[in-house]
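Read through the structure below, which is laid out as structure tokens, and then see the notes.
Removed from the display is one protein chain of the complex; every other protein chain stays in position.
Chain naming follows the written order as A and B, and within any one chain the residues start at number 1.
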């Protein structure tokens, strides 16, 4: 990617988007730069382009999701793709070979792109080897959620101009969070200083190996922070023996106006949603001018349009 | 709206459609007159117009619905909009702030129009203040269901030529019916004489203040009626202490051929659906030439296309 060309357009050479851990910084840059053009399309009165006309995208969700599924659906519709939603109920989750046949079926239906969310880490990677369709990982267990990571990076970039050297603090249940992992992989590659903060039981062992600093006290972690990224406390996931009560969590790690004072004056407050107001964040902070939570949602469509566009073999802005 | 212009086209000046109680008779007339043009589109072999191309409509249903959701979906597709269906299961109904975040998310997804059904009266009004997207109330508790009211008025108008001076009798559970309320507001504004009839426990106290006459005996109510509008007995809603049994209801308030004789010779029989055949109406009446129940469904699409069209800032027929 070092060649200098006039048009400065570059093909994203991959069939799939499985995680940010595998991506080269230049590939991340290509996506983020191309997303700027798609962000502009969203501001037009007619937000539709014919790029994926006649191509089929399948949303294959093994875990319930409204936001991510909807965001991909809107993105694909804006690119004029045909969308098929397949929600596999928790109760009928198929194992091993069943999954193989499901995906072979989807491929035989001539789906160009399969967006998959699955409770088990690694499933999208296995599928990617099996089929010719492009696979987008929309969340695999506690592993990765690459489009969310890209959205968060794009949102910071939009506000701060650069990721280089920023102090970015991720707060909450780091252990179970695929959003945290994708952000850690992506942000460190782009030169940000990433810190994680949460109760010791919710910090993955040896997380320092991912080049992050670990904090157990919120006040220390967010001191001079440029970005504070809060994670959703997922009551359904956390084992009760990992943390006493939500009240206790909020008392120690909930972000409020008072605590925010030690951060940088133009700190960004982020949250991948859905928010538990009053738990990981107080309403006044969620609705404050520090908060870019709605920007994250808005950028979600532009970033996902970009990923769909690039995986379909189109050239993006270098 | 008294100015005389050549083209006789008028903008519907509202962002939202929340209820018929708020609308001026001229606004109702604008919708009903414009709907005639959309009724014509439905008769073309290709029923599609590009009016809402590139705009996104979100169907946000907190109560299950097939008919209303489907009707809005078809209407929006005929206008070339992109449609996202979000069904929030009863079990996970969010409260207060959760709702706020859901709608902020939808707005951030750049939805032009949000069609919402919610079990609590007033929710669409609260949302309308919160977001820039147009909100259409598709039913809020026992409060209003304005598009259904407009559909019913359009259907009567189509058959009778005018609403002025018609004797229109609404029969059934008036207390819990948002369809009844929207019809009462709309029809009285347009000069019809509205009567309500049902068991005393299912008539709202002080309903006379809405300028309706109250009857407890079906035969007396429907004497010389131009229109009889039956409401669905919703077994899931009526508390058992409000009415003894369905058999008892049918005996007293079920419409059959025999009872229909006292009505006007060209009476219209209406029902918002779905029908409980043999309960509020006998099959022979439901399928008779008096019945305009299928017309109501058919007109539903034209009226909803009109509402979507006018809320998107287009000019309608005065």
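Basically, a residue touches a chain if its C-beta (ideal position, glycine included) is under 8 Å from a C-beta of that chain, and two chains touch if they have at least 3 such contacts.
Quantities reported herein were computed from a predicted structural model and do not represent experimental measurements.
Enquirer: Which of A:49, A:84, A:207 or A:246 sits in contact with the chain that's absent?
Expert: In the full complex, the listed residue that touches the missing chain is A:84.
Enquirer: Pick from A:24, A:44, A:104 or A:261: which residue touches the chain that isn't shown?
Expert: Going through A:24, A:44, A:104 or A:261 one by one, A:104 is the residue touching the chain not shown.
Enquirer: Which of B:191, B:283 or B:313 touches the chain that is not shown?
Expert: Of the candidates B:191, B:283 or B:313, B:283 is in touch with the missing chain.
Enquirer: Touching the hidden chain in the complete assembly: which of B:29, B:55, B:78 or B:145 does that?
Expert: Spelled out, the listed residue whose C-beta touches the missing chain is B:78.
Enquirer: Considering the whole complex, not just the chains shown, which residues of subunit B touch the missing one?
Expert: 42, 44-48, 66-67, 70-71, 73-74, 77-78, 273-275, 277-278, 283, 286, 294-295, 297-298, 300-301
Enquirer: Tell me, which residues in subunit A touch the chain that this view leaves out?
Expert: Interface residues of subunit A facing the absent chain: 53-56, 82, 84, 86, 97-98, 101-102, 104-105, 107-110.
Throughout what follows, only the chains that are shown with their structure count from here on.
Enquirer: Report the inter-centroid distance (CA atoms only) between subunit A and subunit B in whole Å.
Expert: The computed centroid separation for subunit A versus subunit B comes out at 41 Å.
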